[in-house]
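Just passing along the structure, written as C-alpha coordinates.
What you see is the complex with one protein chain gone and the rest in place.
Think of it as A and B in the order they're written, each chain with its own count starting at 1.
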Amino acid sequence: MAALLDVKNLGISFGGLRAVNGFDISIEKEQLYGLIGPNGAGKTTVFNLLTGVYKPDAGKVILDGQDITGKKTIDISKAGIARTFQNIRLFSKLSVLDNVKVGLHNKHHYSTIEGILRLHGYRKVEKEMNEQAMELLKVFDLADHADYLASNLPYGQQRRLEIARALATEPKLLLLDEPAAGMNPNETGELMEMIQFVREKFHMTILLIEHDMKLVSGICEKLTVLNFGEVLAQGDTASVLNDPQVITAYLGE
Amino acid sequence: MSFISYLINGLSLGSVYAIIALGYTMVYGIAKMLNFAHGDIIMVGAYIALMSMTQAGLPPFAAVLAAVVGCTVLGVLIERIAYKPLRNASSSLAVLITAIGVSYLLQNLALLIFGANTQTFSSVIEWKGVTLADGAMSISGVTIVTIVVCIIIMAVLVTFVQKSKPGQAMRAVSEDKGAAQLMGINVNGTIALTFAIGSALAAVAGVLLCSAYPSLTPYTGAMPGIKAFVAAVFGGIGSIQGAFIGGLLLGIIEILGRAYISSQMADALVFAVLIIVLLVKPTGILGKQIQEKV
Partner (left out) sequence: MRDRMKKIKNMNKNTKSNLITYGIVIVAFLVMQTLISTGSISSLLEGLMVPLCIYIILAVSLNLVVGILGELSLGHAGFMCAGAFSSAFFSKCMKDVIENGTLRFILALLIGIAVAAVFGIIIGIPVLRLKGDYLAIVTLAFGEIIKNLVNVVFIGKDANGFHFSTKDVMDLNMELDGEVIVNGPQGITGTPQDSTFFIGVVLILITLFIVINLVNSRDGRAIMAIRDNRIAAESVGINITKYKLMAFTISAALAGGAGVLYAHNLSTLTANTNNFGYNMSINILVFVVLGGIGNIRGSMIAAVILTLLPEMLRGLSDYRMLIYAIVLILMMLFNWAPKSIEWREKYLSFGKKKKEAVK
(Lines give C-alpha, C1' and ligand atoms only; values in the text may rest on other atoms or scores of the structure.)
Protein backbone atom coordinates (compact mmCIF):
# COMPACT_ATOMS: atom_id res chain seq x y z
CA MET A 1 0.00 0.00 0.00
CA ALA A 2 1.29 3.46 -0.88
CA ALA A 3 2.09 5.70 2.06
CA LEU A 4 -0.25 8.56 2.91
CA LEU A 5 2.65 10.97 3.22
CA ASP A 6 5.79 10.41 1.24
CA VAL A 7 8.60 12.92 1.62
CA LYS A 8 11.84 12.57 -0.28
CA ASN A 9 15.04 14.54 0.13
CA LEU A 10 13.35 17.64 1.57
CA GLY A 11 15.65 20.58 2.31
CA ILE A 12 15.85 24.31 2.96
CA SER A 13 18.56 26.84 3.77
CA PHE A 14 18.29 30.11 5.67
CA GLY A 15 21.13 32.36 4.67
CA GLY A 16 24.13 30.06 4.79
CA LEU A 17 22.57 27.64 7.24
CA ARG A 18 21.24 24.33 5.96
CA ALA A 19 18.30 24.05 8.37
CA VAL A 20 16.88 20.84 6.95
CA ASN A 21 18.75 18.56 4.57
CA GLY A 22 17.81 15.36 2.75
CA PHE A 23 14.80 14.74 4.95
CA ASP A 24 12.83 11.57 4.08
CA ILE A 25 9.76 10.26 5.80
CA SER A 26 7.01 7.86 4.86
CA ILE A 27 3.86 7.62 6.93
CA GLU A 28 1.20 4.96 6.46
CA LYS A 29 -2.50 5.62 6.85
CA GLU A 30 -3.65 5.77 10.47
CA GLN A 31 -0.12 5.61 11.73
CA LEU A 32 0.96 7.55 14.81
CA TYR A 33 4.40 8.81 13.97
CA GLY A 34 6.82 10.74 16.15
CA LEU A 35 9.42 13.28 15.08
CA ILE A 36 12.01 13.85 17.78
CA GLY A 37 15.37 15.50 18.11
CA PRO A 38 17.30 17.99 20.20
CA ASN A 39 16.38 21.67 20.32
CA GLY A 40 17.19 23.43 17.08
CA ALA A 41 17.35 20.18 15.13
CA GLY A 42 14.85 21.51 12.59
CA LYS A 43 11.66 19.73 13.65
CA THR A 44 9.35 22.73 13.47
CA THR A 45 11.06 23.73 10.23
CA VAL A 46 9.97 20.36 8.80
CA PHE A 47 6.39 21.16 9.83
CA ASN A 48 6.67 24.58 8.23
CA LEU A 49 7.95 22.97 5.04
CA LEU A 50 5.14 20.42 5.00
CA THR A 51 2.48 23.11 5.53
CA GLY A 52 3.83 25.62 3.05
CA VAL A 53 4.95 28.26 5.56
CA TYR A 54 8.40 27.87 3.98
CA LYS A 55 9.08 26.76 0.42
CA PRO A 56 11.58 23.88 0.23
CA ASP A 57 14.56 24.39 -2.07
CA ALA A 58 14.92 20.66 -2.61
CA GLY A 59 12.84 17.50 -2.44
CA LYS A 60 9.28 16.33 -2.95
CA VAL A 61 6.22 16.05 -0.74
CA ILE A 62 3.49 13.64 -1.85
CA LEU A 63 0.26 13.52 0.13
CA ASP A 64 -2.06 10.67 -0.78
CA GLY A 65 -0.68 10.52 -4.32
CA GLN A 66 -0.87 14.29 -4.83
CA ASP A 67 2.27 16.35 -5.25
CA ILE A 68 2.03 19.29 -2.83
CA THR A 69 5.68 20.39 -2.94
CA GLY A 70 6.02 24.17 -2.63
CA LYS A 71 2.30 24.83 -2.63
CA LYS A 72 0.76 27.64 -0.63
CA THR A 73 -0.42 27.05 2.93
CA ILE A 74 -4.09 27.37 2.07
CA ASP A 75 -3.81 24.88 -0.80
CA ILE A 76 -2.02 22.43 1.45
CA SER A 77 -4.78 22.87 4.01
CA LYS A 78 -7.31 22.11 1.30
CA ALA A 79 -5.24 19.11 0.18
CA GLY A 80 -5.57 17.72 3.69
CA ILE A 81 -2.84 18.67 6.13
CA ALA A 82 -3.81 20.39 9.38
CA ARG A 83 -1.55 21.39 12.22
CA THR A 84 -1.22 22.82 15.70
CA PHE A 85 1.50 25.17 16.86
CA GLN A 86 4.23 24.96 19.45
CA ASN A 87 3.17 28.31 20.90
CA ILE A 88 -0.60 28.04 20.84
CA ARG A 89 -2.21 30.10 18.08
CA LEU A 90 -5.92 30.41 18.72
CA PHE A 91 -8.25 33.12 17.51
CA SER A 92 -8.15 34.65 20.94
CA LYS A 93 -11.02 37.13 20.63
CA LEU A 94 -13.41 34.62 19.06
CA SER A 95 -15.53 32.20 21.04
CA VAL A 96 -14.48 28.59 21.43
CA LEU A 97 -17.30 27.59 19.08
CA ASP A 98 -16.27 30.15 16.48
CA ASN A 99 -12.68 28.92 16.58
CA VAL A 100 -13.88 25.53 15.45
CA LYS A 101 -16.25 27.09 12.92
CA VAL A 102 -13.32 28.89 11.32
CA GLY A 103 -11.77 25.44 10.96
CA LEU A 104 -14.92 24.32 9.14
CA HIS A 105 -14.64 27.30 6.77
CA ASN A 106 -13.74 25.43 3.61
CA LYS A 107 -16.17 22.57 4.19
CA HIS A 108 -19.31 24.70 4.28
CA HIS A 109 -20.21 27.42 1.85
CA TYR A 110 -22.67 30.23 1.38
CA SER A 111 -22.13 33.52 -0.38
CA THR A 112 -21.38 36.88 1.23
CA ILE A 113 -24.75 38.18 0.05
CA GLU A 114 -26.57 35.23 1.60
CA GLY A 115 -24.69 35.93 4.81
CA ILE A 116 -25.50 39.64 4.93
CA LEU A 117 -29.16 39.20 3.95
CA ARG A 118 -29.55 36.14 6.21
CA LEU A 119 -31.08 34.12 3.40
CA HIS A 120 -32.03 30.46 3.56
CA GLY A 121 -28.52 29.26 2.68
CA TYR A 122 -27.09 31.17 5.62
CA ARG A 123 -29.51 29.70 8.14
CA LYS A 124 -29.18 26.16 6.84
CA VAL A 125 -25.39 26.11 6.61
CA GLU A 126 -24.86 27.93 9.91
CA LYS A 127 -27.06 25.32 11.59
CA GLU A 128 -24.98 22.52 10.10
CA MET A 129 -21.76 24.24 11.12
CA ASN A 130 -23.00 24.76 14.67
CA GLU A 131 -23.96 21.13 14.98
CA GLN A 132 -20.73 19.82 13.57
CA ALA A 133 -18.64 22.19 15.69
CA MET A 134 -20.51 21.16 18.83
CA GLU A 135 -19.88 17.52 18.00
CA LEU A 136 -16.18 18.19 17.83
CA LEU A 137 -16.21 20.22 21.03
CA LYS A 138 -17.95 17.36 22.79
CA VAL A 139 -15.20 14.98 21.71
CA PHE A 140 -12.66 17.29 23.30
CA ASP A 141 -14.76 17.93 26.37
CA LEU A 142 -15.11 21.61 25.54
CA ALA A 143 -18.84 21.76 24.76
CA ASP A 144 -19.66 23.43 28.06
CA HIS A 145 -17.28 26.25 27.25
CA ALA A 146 -18.55 26.86 23.71
CA ASP A 147 -19.28 30.55 24.25
CA TYR A 148 -16.17 31.37 26.27
CA LEU A 149 -13.58 33.52 24.59
CA ALA A 150 -10.77 31.24 23.48
CA SER A 151 -8.25 33.35 25.41
CA ASN A 152 -10.20 32.73 28.63
CA LEU A 153 -9.68 28.95 28.52
CA PRO A 154 -7.05 27.39 30.75
CA TYR A 155 -3.87 26.25 29.03
CA GLY A 156 -4.64 22.55 28.66
CA GLN A 157 -8.04 23.29 27.13
CA GLN A 158 -6.48 25.74 24.71
CA ARG A 159 -4.23 22.95 23.44
CA ARG A 160 -7.28 20.71 23.00
CA LEU A 161 -9.19 23.44 21.21
CA GLU A 162 -6.32 23.85 18.78
CA ILE A 163 -6.52 20.16 17.92
CA ALA A 164 -10.30 20.39 17.55
CA ARG A 165 -9.92 23.32 15.19
CA ALA A 166 -7.34 21.44 13.12
CA LEU A 167 -9.63 18.41 12.89
CA ALA A 168 -12.49 20.62 11.75
CA THR A 169 -10.71 21.06 8.44
CA GLU A 170 -11.21 17.29 7.95
CA PRO A 171 -7.54 16.62 7.24
CA LYS A 172 -5.94 13.42 6.03
CA LEU A 173 -2.86 14.12 8.08
CA LEU A 174 -2.67 15.90 11.43
CA LEU A 175 0.58 17.54 12.54
CA LEU A 176 0.94 18.19 16.27
CA ASP A 177 3.81 20.45 17.33
CA GLU A 178 4.75 19.61 20.93
CA PRO A 179 1.20 19.00 22.13
CA ALA A 180 2.36 18.21 25.67
CA ALA A 181 4.54 21.28 26.09
CA GLY A 182 3.89 22.93 29.42
CA MET A 183 1.66 20.13 30.74
CA ASN A 184 2.06 18.27 34.00
CA PRO A 185 2.36 14.44 33.97
CA ASN A 186 -1.33 14.07 34.70
CA GLU A 187 -2.38 16.27 31.81
CA THR A 188 0.15 14.56 29.55
CA GLY A 189 -1.42 11.22 30.38
CA GLU A 190 -4.85 12.51 29.45
CA LEU A 191 -3.43 13.98 26.28
CA MET A 192 -1.91 10.63 25.27
CA GLU A 193 -5.28 8.96 25.65
CA MET A 194 -6.91 11.70 23.68
CA ILE A 195 -4.46 11.50 20.79
CA GLN A 196 -5.04 7.77 20.55
CA PHE A 197 -8.77 8.29 20.77
CA VAL A 198 -8.64 10.85 17.96
CA ARG A 199 -6.74 8.45 15.77
CA GLU A 200 -9.30 5.71 16.29
CA LYS A 201 -12.42 7.85 16.08
CA PHE A 202 -11.40 9.86 13.04
CA HIS A 203 -9.14 7.21 11.48
CA MET A 204 -6.51 9.90 11.56
CA THR A 205 -2.90 9.76 10.54
CA ILE A 206 -0.82 11.75 13.01
CA LEU A 207 2.72 13.10 12.95
CA LEU A 208 3.82 14.67 16.18
CA ILE A 209 6.85 16.53 17.45
CA GLU A 210 7.51 15.85 21.09
CA HIS A 211 10.10 16.19 23.80
CA ASP A 212 8.30 14.09 26.37
CA MET A 213 9.90 10.67 25.94
CA LYS A 214 7.18 8.97 27.93
CA LEU A 215 4.57 10.26 25.53
CA VAL A 216 6.61 9.37 22.47
CA SER A 217 7.46 5.85 23.55
CA GLY A 218 3.94 5.33 24.86
CA ILE A 219 1.96 6.05 21.74
CA CYS A 220 4.16 6.41 18.65
CA GLU A 221 4.58 3.39 16.43
CA LYS A 222 7.44 4.78 14.45
CA LEU A 223 9.97 7.49 15.04
CA THR A 224 12.27 9.70 13.05
CA VAL A 225 15.13 11.35 14.88
CA LEU A 226 16.38 14.63 13.51
CA ASN A 227 19.79 16.06 14.37
CA PHE A 228 21.34 19.18 12.83
CA GLY A 229 18.64 19.13 10.16
CA GLU A 230 19.35 15.60 9.02
CA VAL A 231 17.73 12.25 9.74
CA LEU A 232 19.80 10.42 12.33
CA ALA A 233 17.65 7.34 12.73
CA GLN A 234 14.30 6.09 11.57
CA GLY A 235 12.10 3.07 12.27
CA ASP A 236 10.09 1.32 14.96
CA THR A 237 9.95 3.20 18.22
CA ALA A 238 11.66 0.56 20.30
CA SER A 239 14.57 0.03 17.95
CA VAL A 240 15.12 3.75 17.39
CA LEU A 241 15.17 4.50 21.08
CA ASN A 242 17.76 1.77 21.61
CA ASP A 243 19.97 2.97 18.77
CA PRO A 244 23.29 3.98 20.38
CA GLN A 245 23.66 6.89 17.96
CA VAL A 246 20.33 8.30 19.08
CA ILE A 247 21.18 7.87 22.71
CA THR A 248 24.40 9.81 22.21
CA ALA A 249 22.88 12.64 20.19
CA TYR A 250 19.58 13.09 21.86
CA LEU A 251 19.37 11.55 25.24
CA GLY A 252 22.81 12.76 26.18
CA GLU A 253 25.93 10.80 27.06
CA MET B 1 20.77 76.62 -14.41
CA SER B 2 17.24 76.73 -13.07
CA PHE B 3 17.31 72.96 -12.59
CA ILE B 4 20.33 73.25 -10.34
CA SER B 5 18.77 75.97 -8.25
CA TYR B 6 15.58 73.89 -7.92
CA LEU B 7 17.73 71.00 -6.85
CA ILE B 8 19.45 73.10 -4.21
CA ASN B 9 16.12 74.43 -2.94
CA GLY B 10 14.91 70.85 -2.83
CA LEU B 11 17.95 69.85 -0.83
CA SER B 12 17.24 72.69 1.59
CA LEU B 13 13.58 71.79 2.09
CA GLY B 14 14.63 68.16 2.25
CA SER B 15 17.09 69.03 4.99
CA VAL B 16 14.25 70.45 7.06
CA TYR B 17 12.20 67.31 6.47
CA ALA B 18 15.23 65.23 7.37
CA ILE B 19 15.71 67.03 10.69
CA ILE B 20 12.04 66.50 11.58
CA ALA B 21 12.15 62.93 10.34
CA LEU B 22 15.19 62.20 12.52
CA GLY B 23 13.10 63.08 15.56
CA TYR B 24 10.19 61.04 14.26
CA THR B 25 12.27 58.01 13.56
CA MET B 26 14.09 58.06 16.91
CA VAL B 27 10.83 58.35 18.82
CA TYR B 28 9.28 55.61 16.73
CA GLY B 29 12.28 53.38 17.16
CA ILE B 30 12.19 53.62 20.91
CA ALA B 31 8.54 54.11 21.80
CA LYS B 32 7.03 52.28 18.78
CA MET B 33 4.49 55.05 18.44
CA LEU B 34 3.53 57.41 15.64
CA ASN B 35 3.85 60.74 17.41
CA PHE B 36 1.29 62.81 15.55
CA ALA B 37 2.07 65.80 17.74
CA HIS B 38 5.67 65.95 16.52
CA GLY B 39 4.75 68.33 13.70
CA ASP B 40 3.14 70.73 16.12
CA ILE B 41 6.32 70.94 18.18
CA ILE B 42 7.84 72.52 15.05
CA MET B 43 5.18 75.19 15.15
CA VAL B 44 5.71 75.82 18.87
CA GLY B 45 9.45 76.14 18.29
CA ALA B 46 8.90 78.69 15.54
CA TYR B 47 6.55 80.76 17.72
CA ILE B 48 8.98 80.74 20.63
CA ALA B 49 11.80 81.92 18.37
CA LEU B 50 9.63 84.59 16.78
CA MET B 51 8.35 85.90 20.12
CA SER B 52 11.87 85.90 21.57
CA MET B 53 13.01 88.12 18.74
CA THR B 54 10.02 90.45 18.40
CA GLN B 55 8.72 90.66 21.97
CA ALA B 56 11.80 90.04 24.06
CA GLY B 57 14.20 91.55 21.57
CA LEU B 58 16.67 88.70 21.81
CA PRO B 59 19.29 88.24 19.09
CA PRO B 60 18.59 85.39 16.62
CA PHE B 61 21.08 83.03 18.21
CA ALA B 62 19.48 83.39 21.65
CA ALA B 63 16.04 83.05 20.10
CA VAL B 64 16.98 79.71 18.55
CA LEU B 65 18.35 78.57 21.88
CA ALA B 66 15.13 79.59 23.62
CA ALA B 67 13.12 77.61 21.07
CA VAL B 68 15.29 74.53 21.54
CA VAL B 69 15.04 74.70 25.33
CA GLY B 70 11.31 75.37 25.25
CA CYS B 71 10.56 72.49 22.88
CA THR B 72 12.80 70.08 24.77
CA VAL B 73 10.95 70.76 27.98
CA LEU B 74 7.61 70.55 26.18
CA GLY B 75 8.51 67.23 24.51
CA VAL B 76 9.57 65.62 27.78
CA LEU B 77 6.46 66.91 29.56
CA ILE B 78 4.17 65.55 26.86
CA GLU B 79 5.83 62.15 27.06
CA ARG B 80 5.55 62.06 30.85
CA ILE B 81 1.94 63.18 31.09
CA ALA B 82 0.24 61.84 27.99
CA TYR B 83 2.26 58.95 26.57
CA LYS B 84 3.99 57.22 29.45
CA PRO B 85 0.78 56.05 31.20
CA LEU B 86 -0.24 54.33 27.96
CA ARG B 87 3.06 52.59 27.29
CA ASN B 88 1.69 49.18 28.23
CA ALA B 89 -1.88 49.71 26.99
CA SER B 90 -3.57 46.74 25.35
CA SER B 91 -3.82 48.49 21.99
CA SER B 92 -1.13 50.57 20.34
CA LEU B 93 -3.92 52.71 18.90
CA ALA B 94 -4.53 54.24 22.33
CA VAL B 95 -1.31 56.23 22.38
CA LEU B 96 -1.77 57.15 18.71
CA ILE B 97 -5.12 58.78 19.46
CA THR B 98 -3.67 60.48 22.52
CA ALA B 99 -0.94 61.91 20.32
CA ILE B 100 -3.66 63.26 18.04
CA GLY B 101 -5.28 64.82 21.11
CA VAL B 102 -1.95 66.44 22.02
CA SER B 103 -1.67 67.74 18.47
CA TYR B 104 -5.13 69.38 18.74
CA LEU B 105 -4.16 70.75 22.13
CA LEU B 106 -0.98 72.42 20.88
CA GLN B 107 -2.71 73.83 17.81
CA ASN B 108 -5.57 75.28 19.81
CA LEU B 109 -3.32 76.65 22.52
CA ALA B 110 -1.34 78.44 19.83
CA LEU B 111 -4.59 79.65 18.33
CA LEU B 112 -5.63 81.15 21.67
CA ILE B 113 -2.29 82.75 22.42
CA PHE B 114 -1.17 83.93 19.00
CA GLY B 115 -4.46 84.10 17.06
CA ALA B 116 -5.28 82.60 13.69
CA ASN B 117 -3.61 85.35 11.69
CA THR B 118 -0.53 84.53 9.71
CA GLN B 119 2.55 86.03 11.31
CA THR B 120 5.57 86.96 9.29
CA PHE B 121 8.65 85.23 10.55
CA SER B 122 11.87 87.17 10.40
CA SER B 123 14.70 84.97 9.28
CA VAL B 124 17.28 84.09 11.90
CA ILE B 125 19.94 84.06 9.23
CA GLU B 126 21.06 87.48 8.15
CA TRP B 127 23.62 86.31 5.63
CA LYS B 128 22.42 87.07 2.10
CA GLY B 129 24.03 84.05 0.53
CA VAL B 130 26.16 83.67 -2.53
CA THR B 131 25.83 84.54 -6.20
CA LEU B 132 27.35 82.18 -8.70
CA ALA B 133 28.02 82.13 -12.42
CA ASP B 134 28.13 85.91 -12.74
CA GLY B 135 24.77 86.45 -11.14
CA ALA B 136 22.94 83.82 -13.14
CA MET B 137 22.31 81.86 -10.00
CA SER B 138 22.03 82.86 -6.38
CA ILE B 139 21.72 80.69 -3.35
CA SER B 140 20.28 82.26 -0.23
CA GLY B 141 22.00 82.11 3.11
CA VAL B 142 19.08 80.22 4.68
CA THR B 143 19.35 77.50 2.06
CA ILE B 144 23.05 76.96 2.66
CA VAL B 145 22.77 77.13 6.44
CA THR B 146 19.86 74.67 6.46
CA ILE B 147 21.76 72.09 4.44
CA VAL B 148 24.90 72.50 6.55
CA VAL B 149 22.97 72.30 9.84
CA CYS B 150 21.22 69.15 8.68
CA ILE B 151 24.49 67.44 7.77
CA ILE B 152 26.03 68.39 11.11
CA ILE B 153 23.01 67.15 13.07
CA MET B 154 22.99 63.89 11.15
CA ALA B 155 26.71 63.31 11.76
CA VAL B 156 26.44 64.16 15.46
CA LEU B 157 23.41 61.92 15.92
CA VAL B 158 24.97 58.93 14.23
CA THR B 159 28.10 59.28 16.36
CA PHE B 160 25.99 59.78 19.48
CA VAL B 161 23.86 56.71 18.88
CA GLN B 162 26.78 54.49 17.86
CA LYS B 163 29.45 55.61 20.29
CA SER B 164 28.05 57.24 23.41
CA LYS B 165 26.68 55.39 26.39
CA PRO B 166 23.18 56.96 26.31
CA GLY B 167 23.12 56.29 22.57
CA GLN B 168 23.82 52.63 23.11
CA ALA B 169 21.16 52.57 25.80
CA MET B 170 18.75 53.97 23.20
CA ARG B 171 19.54 51.20 20.78
CA ALA B 172 19.15 48.60 23.50
CA VAL B 173 15.77 49.97 24.60
CA SER B 174 14.50 50.10 21.03
CA GLU B 175 15.59 46.48 20.51
CA ASP B 176 13.99 45.06 23.66
CA LYS B 177 12.67 47.14 26.58
CA GLY B 178 12.47 44.25 29.01
CA ALA B 179 15.97 42.99 28.34
CA ALA B 180 17.37 46.53 28.55
CA GLN B 181 15.71 46.96 31.93
CA LEU B 182 17.28 43.74 33.15
CA MET B 183 20.68 44.94 31.98
CA GLY B 184 20.28 47.89 34.33
CA ILE B 185 19.45 50.49 31.71
CA ASN B 186 17.18 53.30 32.87
CA VAL B 187 14.38 52.74 30.35
CA ASN B 188 12.20 55.67 31.40
CA GLY B 189 15.16 58.01 31.35
CA THR B 190 16.27 56.79 27.94
CA ILE B 191 12.82 57.26 26.46
CA ALA B 192 12.61 60.76 27.97
CA LEU B 193 16.01 61.57 26.49
CA THR B 194 14.83 60.43 23.07
CA PHE B 195 11.80 62.68 23.25
CA ALA B 196 14.05 65.53 24.40
CA ILE B 197 16.38 65.12 21.42
CA GLY B 198 13.50 64.68 18.97
CA SER B 199 11.78 67.83 20.26
CA ALA B 200 14.98 69.86 20.22
CA LEU B 201 15.48 68.86 16.58
CA ALA B 202 11.88 69.85 15.84
CA ALA B 203 12.58 73.30 17.25
CA VAL B 204 15.62 73.70 14.98
CA ALA B 205 13.55 72.48 12.03
CA GLY B 206 10.79 74.94 12.88
CA VAL B 207 13.15 77.90 12.93
CA LEU B 208 14.83 76.87 9.67
CA LEU B 209 11.52 76.12 7.95
CA CYS B 210 10.05 79.48 8.87
CA SER B 211 13.25 81.30 7.95
CA ALA B 212 12.88 79.91 4.44
CA TYR B 213 9.07 80.11 4.21
CA PRO B 214 8.28 83.01 6.55
CA SER B 215 4.55 82.60 7.21
CA LEU B 216 3.62 81.14 10.57
CA THR B 217 0.18 79.98 11.75
CA PRO B 218 -0.90 77.47 14.40
CA TYR B 219 -1.22 74.89 11.60
CA THR B 220 2.21 75.46 10.09
CA GLY B 221 3.65 72.29 11.59
CA ALA B 222 0.94 69.87 10.56
CA MET B 223 1.81 69.25 6.91
CA PRO B 224 5.62 69.26 7.32
CA GLY B 225 5.02 66.86 10.23
CA ILE B 226 3.11 64.46 8.00
CA LYS B 227 5.70 64.82 5.21
CA ALA B 228 8.53 64.13 7.62
CA PHE B 229 6.65 61.10 8.83
CA VAL B 230 6.43 59.99 5.20
CA ALA B 231 10.16 60.67 4.84
CA ALA B 232 10.93 58.55 7.89
CA VAL B 233 8.86 55.65 6.56
CA PHE B 234 10.32 56.16 3.12
CA GLY B 235 13.86 55.75 4.43
CA GLY B 236 12.93 52.89 6.72
CA ILE B 237 11.44 53.97 10.01
CA GLY B 238 13.75 53.51 12.97
CA SER B 239 16.85 54.13 10.84
CA ILE B 240 18.69 57.47 11.29
CA GLN B 241 20.44 57.29 7.94
CA GLY B 242 17.12 56.29 6.39
CA ALA B 243 15.38 59.37 7.78
CA PHE B 244 18.16 61.53 6.39
CA ILE B 245 17.98 60.04 2.90
CA GLY B 246 14.17 59.94 2.98
CA GLY B 247 13.95 63.59 3.99
CA LEU B 248 16.34 64.79 1.29
CA LEU B 249 14.65 62.76 -1.45
CA LEU B 250 11.24 63.97 -0.39
CA GLY B 251 12.30 67.62 -0.46
CA ILE B 252 13.86 67.27 -3.91
CA ILE B 253 10.86 65.43 -5.32
CA GLU B 254 8.50 68.03 -3.92
CA ILE B 255 10.39 71.06 -5.27
CA LEU B 256 11.02 69.48 -8.69
CA GLY B 257 7.40 68.35 -8.87
CA ARG B 258 6.22 71.84 -8.00
CA ALA B 259 8.49 73.35 -10.65
CA TYR B 260 7.97 70.98 -13.53
CA ILE B 261 4.55 69.34 -13.03
CA SER B 262 2.14 71.42 -10.99
CA SER B 263 2.15 72.93 -7.55
CA GLN B 264 -1.12 71.24 -6.67
CA MET B 265 0.16 67.85 -7.70
CA ALA B 266 3.50 68.13 -5.87
CA ASP B 267 2.08 66.68 -2.65
CA ALA B 268 0.32 63.90 -4.53
CA LEU B 269 3.62 63.11 -6.24
CA VAL B 270 5.40 62.87 -2.89
CA PHE B 271 2.81 60.41 -1.63
CA ALA B 272 2.83 58.45 -4.88
CA VAL B 273 6.60 57.98 -4.66
CA LEU B 274 6.20 56.77 -1.08
CA ILE B 275 3.65 54.20 -2.19
CA ILE B 276 5.87 52.93 -4.98
CA VAL B 277 8.89 52.65 -2.69
CA LEU B 278 6.95 50.73 -0.05
CA LEU B 279 5.45 48.38 -2.61
CA VAL B 280 8.91 47.52 -3.89
CA LYS B 281 10.54 47.50 -0.47
CA PRO B 282 7.85 47.11 2.20
CA THR B 283 9.99 48.40 5.07
CA GLY B 284 11.48 51.43 3.34
CA ILE B 285 14.86 52.02 1.75
CA LEU B 286 17.02 51.16 4.76
CA GLY B 287 14.42 49.40 6.90
CA LYS B 288 15.03 46.03 8.44
CA GLN B 289 12.88 43.12 7.31
CA ILE B 290 11.34 41.42 10.30
CA GLN B 291 10.07 37.90 9.78
CA GLU B 292 7.39 36.52 12.03
CA LYS B 293 8.45 33.32 13.73
CA VAL B 294 6.13 30.35 13.36
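In this section, contacts are C-beta pairs under 8 Å (C-beta built on N, C-alpha and C of every residue); 3 or more make two chains touch, one makes a residue touch a chain.
Quick caveat: nothing in here was measured; it's all calculated off a predicted structure.
Peer 1: Could you tell me which displayed chains border the chain that was left out of the figure?
Peer 2: Counting the whole assembly, the omitted chain is in touch with A, B.
Peer 1: From the listed residues B:69, B:111 or B:132, report the one that touches the chain absent from this view.
Peer 2: B:111
Peer 1: List the chain B residues touching the unshown chain?
Peer 2: On the side of chain B, residues 28, 34, 36, 82, 85-86, 88-91, 93-94, 96-98, 100-102, 104-105, 108-109, 111-112, 226, 229-230, 233, 237, 262, 264-265, 267-268, 271-272, 274-275, 278-279, 282-284, 292, 294 touch the unshown chain.
Peer 1: Under the stated touch rule, tell me which residues of chain A contact the chain that is not displayed.
Peer 2: These residues of chain A touch the chain that is not shown: 51, 53, 73-74, 77-78, 82-83, 85, 89-94, 98, 101-103, 105-106, 108-110, 112, 115-118, 122, 125-126, 129-130, 134, 138, 143, 146-147, 149, 165-166, 168-169.
Heads up, the rule we're going with is that only the chains that are shown with their structure count from here on.
Peer 1: Please work out the Cα centroid separation of chain A and chain B, and write it as a whole number of Å.
Peer 2: That gives a centre separation of 49 Å.
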